[in-house]
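Step one of this worksheet: look at the structure below.
Here the complex is missing a single protein chain, while all its other protein chains stay put.
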Amino acid sequence: MSETPAIFDVRGVSKIYPTRSRRGQSVAALRDITFSVSDGDSMAIVGESGSGKSTLSRMLLALESPTSGTVSFRGEVVSGRSERELRDFRRRVQIVFQDPLSSLDPRMRVHDLLAEPLRALKIEVDEAERVRELLASVEMPAAAANRYAHQFSGGQRQRIAIARALGPSPDVLIADEPVSALDVSVRAQILNLLSSLVRDFHLTLVFVSHDMAVVRHLCSSIVVLYRGDLVEMGTTEDVFVSPREDYTKELLAAAPRIRAVRAAKRVGPREA
Amino acid sequence: MPLLRVRDLTVTGGPLTLVRDVNFDVNAGERVGLIGESGSGKSLTSLAIMGLLGEGLSARGEVSLDGENLLSASERRRCEIRGNRMAMVFQEPMSALNPTRRIGDQVGETLRIHQGLSRRAARTAAVELLRRVEFADPERYVRMYPHELSGGQRQRVMIASALSCDPEVILADEPTTALDVTVQRRVLDLLDRLVDETGCALLLIAHDLAVVSEVCDRVVTMYGGRVVESGSVAQIIDEPRHPYTRALLATSTALSVAETSSGANLPSIPGSVPSAGHFPQGCPFRDRCDRRVDACVEMPPTEVHGTRSLACWNPVDDSELVHEEAP
Partner (left out) sequence: MTEIGSAPLTGDTMVGGDDVIEDARASLWRRWLRNPSALIGGIIVVLVVASAVISLVWTPYNPLAVDPSHALSGPSLRHLLGTDEYGRDVFSRLMASSQVALFVGFLSVLIATVVGIPAGLLAAERRGATGQVVLRLADILYGFPALLAAVVLAAAFGASKTTVVLAIGISYIPVFVRVTRSNALVVLNSEYVLAARAYGRRPLAIMRRHVIPNILTTIIAQMSLLFSLAVLAETALDFLGLGTAAPAASWGTMLQSSQNYLGNDPLLTVWPSVAIVLCVLGFSLLGDGISELRDVRSSR
């Protein structure tokens, strides 16, 4: 191994949920997952519902503990640590969720939404000043601070959620399906924003998605999960150009693309 | 005569005009994609066609099915048509299905209403319908409840229910938006196959031009409650004339698995869709448009050339289109 520890080191992680069914079997959300994310990397974790990708992202955030295996951040195991020990980790790793409307408290003004992480982590800054700065960094006007989340469009809400994550100046941004709930045109805006923020703030990015198309522009490497197993891992170009696993191929083939399929099928029936 | 004829359809809610002077046709057996961002008025248009506008919203103009204007028809007449000759598939099947009723009863319900089938006959028909939408063991699924199904299965149930009375046209409002990619593919292929088999017409409402381009014959682009451009899929994706259509196309193309990564910024549309009633006077897109000219303060007239229509003072011209393909 290299001398500088990876940002994230996931070693043999499994997560088994006991079920209460009469048969008493348990459900494995993740099985023996091993990968690492190095400093400055942008890694995509791709998988569909039931792939275990959300469980994995919660483990990276130390909000859930693996049943076996370890998750380390800069060489230190984070799973199972007390919140007191995680204080520094909480500042360094931030998350953006899929649905900004449900990840922003409906009863808080944007100012409070953005100031909350600063207060929780006891970061000493001029709150108003920092909020203005954060809004500016996601290209939102300062007047937004006095409003509530529901007064904004989906794309603007996601900008607010991103601003909140940037508040504590994290090293790592975990983005859990941040554009899936958005229109295609807004998706592009948010992806552009994320990519410029990653560049400007030297963030390490972990981008969780079910859609191969959206990770392509943002991520340098890809991990593919299928029903709790890590089925493929590699650089983005390798995975796109020569996917090894059938499932990866299916994911790539399934994505809709611009093509006039029908025009090829039947020619000029319109006059009839 | 077109099967479905929409003329000067205008939807108002209180003082706000949400959809204005929308015109398009859907011919028998034809598939038309209605695209635009959230807030463009496309969902309202489809609800107005179905006669399902919510409280406080009203529609005027003309929506004709086979020459019969539905907007002036009685509610009773519309009920006879809804689900029977015109069926709808919604984006969120979980909320469109009744959680307390078995799948079989819900799929068969339309048949009981419109064809007076008995409970038992409807259930038998439901089994057949589920088989058509590729349920391997339909006898088992008819007895299940919506929460026992996956998102993709629920959407197939919705499609089965829409197909039950052999409608002449199906309206599908973002039917695959909430689904995973591989599930989306399966549902799209299924919809494609069934629409082909039954020969019914399809009005597909979507924000993703890629989905529309794969399934439809023709595209209608909406922005700010108006139709800004329409044409065949090939015309629209090869030579979009309206700057808004072009921008949507550029975004969809860039955000596709087929596109190689550039590292450069993805093309996007600056700003965001204003709230209803806050679109600028004249061309609704002019604030976000890179081809804006002085004339845009007036709403451009809709010019129709053959199969195409366009409402723009400064449309994208051919020289630029050629230029587009170069990089």
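Here the chain labels run A and B in written order, and each chain numbers its own residues starting at 1.
Heads up, the rule we're going with is that a residue touches a chain if its C-beta (ideal position, glycine included) is under 8 Å from a C-beta of that chain, and two chains touch if they have at least 3 such contacts.
Just so it is clear, the model here is predicted, and its values are computed rather than measured.
In the complete complex, the hidden chain is touched by one of B:4, B:18 or B:129, namely B:18. Among A:132, A:164 or A:187, only A:164 touches the chain left out of the display. Of the candidate positions A:147, A:227 or A:244, contact with the unshown chain belongs to A:147.
Considering the complete assembly, subunit A touches the hidden chain via residues 58, 61, 63, 83, 86-87, 90-91, 93-95, 97, 99, 101-107, 116-117, 120-121, 141, 143-148, 150-154, 156, 161, 164, 167-168.
By our rule, only the chains that are shown with their structure count from here on.
Rounded to whole angstrom units, the spacing between the C-alpha centres of subunit A and subunit B is 30.
Chain contact summary for the complex, subunit A toward subunit B: residues 48-49, 153-156, 183-189, 191-192, 195-196, 210-214, 216-217, 236-237, 240, 250-263, 270. For subunit B in complex with subunit A, the touching residues are 27, 30-31, 37-39, 150-151, 180-185, 188, 207-211, 213-217, 232-234, 237-238, 247-249, 251-259, 261-263, 265-269, 272-273, 275, 307.
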